[in-house]
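All protein chains of the complex are present and in place, except for one that has been dropped.
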Amino acid sequence: MNSDFINNIGLTHYLVLAAMLFVTGMAGVLFRRNVIVLLMSIELMLNSVNLTFVAFSKFLGILDGHIMVFFVMTIAAAEAAVGLALAVTIFKRFNEVNIRFFEHLKG
Amino acid sequence: MTADAFLFWFLAIVTLVSGLSVILNSNPIYSALCLAMTMVGVSALFVTLNAYFIAGVQLIVYAGAVMVLFVMVIMLFDLKKDLQTFARGMFTGGVKLASVGLIAGLVVGAIKSAELFTEKVADNPVTTGNGMESTKALGQILFTKYIFGFEALGVLLLVIAVGAVALARSKGGTHEQ
Partner (left out) sequence: MNHSLLMALLILAPFVGFLINGTRYKKHSGNVAGSIATAAMVVSFVSAILLVLDVVAMPAESRRIAVTFFEWMAIDKFKVNAGFVVDQISSIMILVITGVGTLIHLFSIGYMHHDKGVAKYFAYLNLFIFNMLLLVLGDSLLVMFVGWEGVGLCSYLLIGFWFTDKEKAAAGMKAFITNRVGDAAFLLGMFVLFMTFGTLNFSELNALAPTTMESSWLGAVTLGTLFLFIGATGKSAQIPLYVWLPDAMAGPTPVSALIHAATMVTAGVYMIVRLNPLFIMAPNTMMVIAIIGAATAVLAATIGMTQWDIKKVLAYSTVSQLGYMFLACGVGAFGAAMFHLMTHAFFKALMFLGSGSVIHAMHEEQDIRKMGALKKYLPITHVTFFLGWLAIIGAPPFAGFFSKDEILAYTFNSPLGSPWLWAAGALGATLTAFYMTRLMALTFWGKSRVPSSVHPHESPAIMTIPLIVLAILSVIGGWIGIPHVIGEHLGHIPNVWEHWLHPMISPIPGWQAIDHTTEWTLMGVSVGLATVSAIVAYQFYVKSPEAPKKFVESIKPVYNLVYNKYFVDEAYFAGIINPLVNISKNTWYYIDVNFIDKMTYWAGDLMRGMGSMVRSTQTGNMQQYAMYIGIGIVVALSFVIMG
């Protein structure tokens, strides 16, 4: 690694960071079995996307990215609320939050 | 190493480590705490990008409200430790890992290979302004150009509120009265 890469922080750095956060969240969605952790992983992915928006907004010099982040946050909050309500309902039904108990969509 | 660069590297490492902890911890309450840490990290990263208002909202809404919701639900279920943390299955696990790795590789490769915005753009609140100015500009654009989306979100939130209450009120599942 040269010193330019370390010292000169640009758009690329933010985007790579966001990509790594995103795949982390994606790995969580794919591998974890706990419904609540699944929801958390989704939040993680949404956050990484927000980071991308803000980074682009800064480096393009326009504010529309911020607006998009604003919207994404609202929807993320709503999704969390509904998702958790569903989790509560499922927990009440099965007394279990493991996702393999809900495999009722079999073909 | 400049102060800016140090700040970025520090925050990046904190965010990534806590993000990985979210998915690797088998105790959901630790996952939730790590997620809160990630949120704070991202919020700080927003500050380094001059997005002060968004950073504030991130702290209040995510690290505050949403995380509290998660933690409360975990408390409600009284979950200590997952009996089965990760999905089983060698083949599907391999495919999942491969797809995750491939996506990471492809995206990072794409970002690296594209020469993105090496030149700085002209002065405006996004790039240079202090908190007041950028927030003011954001408010103006939100209530003029994006007013329809803003109102639609209001309606969506109302629907969500009603839906969440209706779901939580039901006695559990669709199979019992």
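Letters are used for the chains, namely A and B, taken in the order the chains are written, and counting of residues starts over at 1 for each.
Just so it is clear, a residue touches a chain if its C-beta (ideal position, glycine included) is under 8 Å from a C-beta of that chain, and two chains touch if they have at least 3 such contacts.
Fair warning: this is a prediction, and the values are worked out from it, not measured in the lab.
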Chains on display which the left-out chain touches in the complete complex: A, B
From B:17, B:68, B:102 or B:132, residue that would touch the chain that is not displayed: B:102
Touch list for chain B against the chain that is not drawn: 87, 92, 95-96, 99-100, 102-103, 106-107, 109-110
Hidden partner interface residues of chain A, rising order: 26, 29-31, 99-100, 102-107
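Everything below uses one rule, namely that only the chains that are shown with their structure count from here on.
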For chain A paired with chain B, centre-to-centre distance based on mean C-alpha positions, whole Å: 5
Footprint of chain B on chain A - complex, ascending: 6-17, 19-28, 30-34, 36-37, 39-41, 43-44, 47, 50-51, 54-55, 57-64, 66-67, 69-71, 73-78, 80-82, 84-94, 97-98, 100
List of chain B residues in touch with chain A within their complex: 1-2, 4-5, 8-9, 12, 15-16, 19-20, 22-23, 28, 31-32, 35, 38-39, 42, 45-46, 49-51, 53-54, 57-58, 61-62, 65-66, 69-70, 73-74, 76-77, 79, 82-87, 93, 96-97, 99-101, 103-104, 107-108, 111-112, 116-118, 120-122, 124-127, 134, 137-138, 141-142, 145-146, 149, 153, 156-157, 160-161, 163-164, 167-168, 170-173, 175-176
